[in-house]
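As you look at this complex, bear in mind that one protein chain is not there, while each of the others sits in place.
To keep things simple, chains are lettered A, B and C as they appear, and every chain counts its residues starting from 1.
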Amino acid sequence: MTTSLETFLLARRATGRLLVPYVTAGAAPGWTDVVRAYADAGADAVEIGFPFSDPMLDGVTIQEASDRAIAAGTTVTGILDEVTALDVGVPLVAMTYGNLVFQRSGAKFCAALAMSGLRGLIVPDVPLEEAGELADAAVKEGLDLVLLAAPSTPRARLGEIAARSRGFVYALTRMGTTGERDEVPEQAARLGRELKELTDRPVLFGFGVSSPRQAAELARHADGVVVASALMRRLLDGARPRELGEYVASMRRALD
Amino acid sequence: MTTSLETFLLARRATGRLLVPYVTAGAAPGWTDVVRAYADAGADAVEIGFPFSDPMLDGVTIQEASDRAIAAGTTVTGILDEVTALDVGVPLVAMTYGNLVFQRSGAKFCAALAMSGLRGLIVPDVPLEEAGELADAAVKEGLDLVLLAAPSTPRARLGEIAARSRGFVYALTRMGTTGERDEVPEQAARLGRELKELTDRPVLFGFGVSSPRQAAELARHADGVVVASALMRRLLDGARPRELGEYVASMRRALD
Amino acid sequence: MTTLMSDPGTTGRFGDYGGRYVPESLIPACQEIEAAFRDAWADPGFRDRLTTLLTVYAGRPTPLTPARRLSEELGVTLLLKREDLTHTGSHKINNVVGQALLAQRMGRRRLLAETGAGQHGVATATAAALLGLRATVFMGERDIERQELNVLRMNVLGAEVVPVTTGSRTLKDACNEAMRHWVASTDDSYYCLGSVLGPHPYPWMVREFQRVIGEEARAQCAAELPAAVPDYVVACVGGGSNAAGTFAGFVGTTARLVGVEAEGGAAATSGRAGVLHGFRSLVLQDEHGQVTEAHSVAAGLDYPGIGPEHAHLRDGGRARYATVTDEEVVRALVRLARTEGIVAALESCHALAWVIRAAGSGRIAPGSSVMLTLSGRGDKDIASIKELL
Partner (left out) sequence: MTTLMSDPGTTGRFGDYGGRYVPESLIPACQEIEAAFRDAWADPGFRDRLTTLLTVYAGRPTPLTPARRLSEELGVTLLLKREDLTHTGSHKINNVVGQALLAQRMGRRRLLAETGAGQHGVATATAAALLGLRATVFMGERDIERQELNVLRMNVLGAEVVPVTTGSRTLKDACNEAMRHWVASTDDSYYCLGSVLGPHPYPWMVREFQRVIGEEARAQCAAELPAAVPDYVVACVGGGSNAAGTFAGFVGTTARLVGVEAEGGAAATSGRAGVLHGFRSLVLQDEHGQVTEAHSVAAGLDYPGIGPEHAHLRDGGRARYATVTDEEVVRALVRLARTEGIVAALESCHALAWVIRAAGSGRIAPGSSVMLTLSGRGDKDIASIKELL
């Protein structure tokens, strides 16, 4: 697959809402089967978390998944090796923290991701001001660097984020960390509307999407959702790839 | 017996060294039998301790004897009641601390002692400067207020103490608290010599007289000794009045 | 005596109280200390050295902190004299630095001290280390168990801590034992007494060394209060040293002086005249004259007597003495912590508890100003009040 993440998602969006499920690499043996199951269940892309010891923006579920993965010996190189062999028909997007990205340099990290076939990169602790070099390196490697937008982001800054994000704009549903919540915050609706006014790029909601009903509700205000904690909790509780795939399928149905 | 303590001791001194054993009133049931046994064994007077909760100048043995006596319900009134009935042929001398003496007033305390037939009073924490009123009251009641002299006392002050003490001068063998020690300190010899130069009153050594040999050695420098801890340790260890009398008799022999 | 809180002369009398009720063997030592202190106190060189150490070492002057939020709640202006900010954490250091300098001047090489809660012991161990002296601290076996942290502090400071196993195995027995030890070692040892207690010149000397609290506070009040002088000056009373030092700065003013004792150790209120540890004063005792133990939530107030000068101030009506309960004290500690961010020693919270009660009942009229000596910090007490919270 050589299409860019953004091109791929734009094409998919033309026919429906976008669904991007997440998995922490190495959180369970055979995690690549989870990626496959997601794709088979109708994911439009899959987000792969590269586990970091200090995941500042993540809630307890993903923290635990990260701890498990690190304890099991998961490394960036190891993940890339596994991903290289993985072609599931939809783009794979890396999600990790600045410290892993800048280990050698942003450029080398992007090159390595691109070499393994990943199409996008999300680094929640590298905001606009710190993203310059990394964004350049990503462009050079044909990798889409996805930027985050938050309910607290002022409109002028939203515009800049929307302009400089690639692949999609990752809209945070709430100010808290990741994790499952029940309500759909009013602020999410507002953020979705504003971003949609500002850009034609896909806008996906993430953080706390925890039920098909809620996913559908959120997707009404944007182009789709990223689902992470709800899936990872099931994985930590022992769910097999097939069951996770079924859950993604139920999300898919809710969105369509 | 109506002779004063001092007259009595002076008469006794004419024929030999003086021996004054001590007992804490109430430290054992039947402690008055101990007084009797001392007298029968050749004591020239008997010192009776009125136990106080905070016996600042006493070592562990007499502290323990005091604690036992207080725990057994010993009170000043109770002691005086028992002493009133006691005539052992030699003078009885009270020894206690200022707080018991000044409960009502020094005068009332002296009157009560005299009424019960006691002939002398030793209050180690009432030195020369604080003794004025008490000394007057004692004189009035025909009670001899014995003052202490210490190795640290300068010569001029020794003279004053020797002049104002009644009954005898209580010469401290050492600077420490009561309790048994082995050596005979050189400073004791010096203190004895100085006091003997200054007064004709009997001079008795006290504090740490713990063996007949040592008693004899000390008595060479003065007129005799007060023996306390060595006896009280035996009493606390369970010695009967007869055995304590035998120990006093051995002291007596060593002195003669 | 002519003026209150002045030199008690050679007899060391404060009215009927004070004096020097010690065995003859200690008389020369007491006289020598009195002479040395008179000499040192009149020597600007000694005063300078003391002031320098209190300043560059012990952290003086201590601030006078307006307790703004609590003042508002109580409807009075409450000013806190912050002895908790001194080195080692209580006013005890003022006295100990003074006495250690005196001991050094007298050629002594070892400090002896009694301690209850351990604050005075720690202060003594500290001053000894500072001046290169040895320190031997007598502490009741029961207090050693209760105050392990302060024992460790003294050990780290190089002091020898001697467990006292006689009597009630608490502070008063530690005093007895320190005095016994002193009797045997007056040549090389100096007895560094921790409060305005003991034979003359201690009650006077310790008050003079603590006077710095009151003098600083008086000047600070003059700068802080429109009336220059507070309506009330309040301090807790164990032996009475922080109160004496505080009162000394205000005795000549119109301020009402209040000493606050623990209900279970209220010698000024429930004591009778007696003689203990070398001085005549008010003492807790049974009907037979046996000294009883004091009991309070604050180990530093567990002393059955009160400094003789306080007995005299009480008799003359210049100072009033009140008592508060353990429960009021713990509540006061938490309230001060939550309104002002200051965790004070339980001892000091006795003074505060009285102010809270008196302001609440209107005994202290609304709008009055109150200068309160916060004698120490409460770190040492945190563990012990855990169950009481």
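Structure notes:
Criterion: a contact is a pair of C-beta atoms (placed from the backbone, for glycine too) under 8 Å apart; a residue touches a chain by one contact, two chains touch by 3 or more.
Being a predicted model, the structure only gives us computed values, none of them experimental.
In the whole complex the chain that is left out makes contact with A, C.
Shown as candidates are C:R20, C:H120 or C:R153; the residue that touches the absent chain is C:R153.
From the options A:P21, A:G42, A:P91 or A:P124, the residue with contact to the unseen chain in the full assembly is A:P124.
Contact residues of chain A toward the unshown chain are 52-60, 63-64, 67, 70, 75-77, 97-100, 102-103, 124-130, 147-154, 157, 161, 172, 174-177. Annotation for chain C: contacts to the undisplayed chain at residues 55-57, 59, 62-66, 69, 82, 84-87, 89, 125-130, 132, 148-149, 152-153, 155-158, 333-334, 337-343, 378-379, 382-383, 385-386, 389.
Definition applied: only the chains that are shown with their structure count from here on.
Averaged C-alpha coordinates give centres for chain A and chain B that are 96 Å from one another.
Separation between the centroids of chain B and chain C, computed from CA atoms only, is 37 Å. Mean C-alpha position of chain A lies 66 Å from that of chain C.
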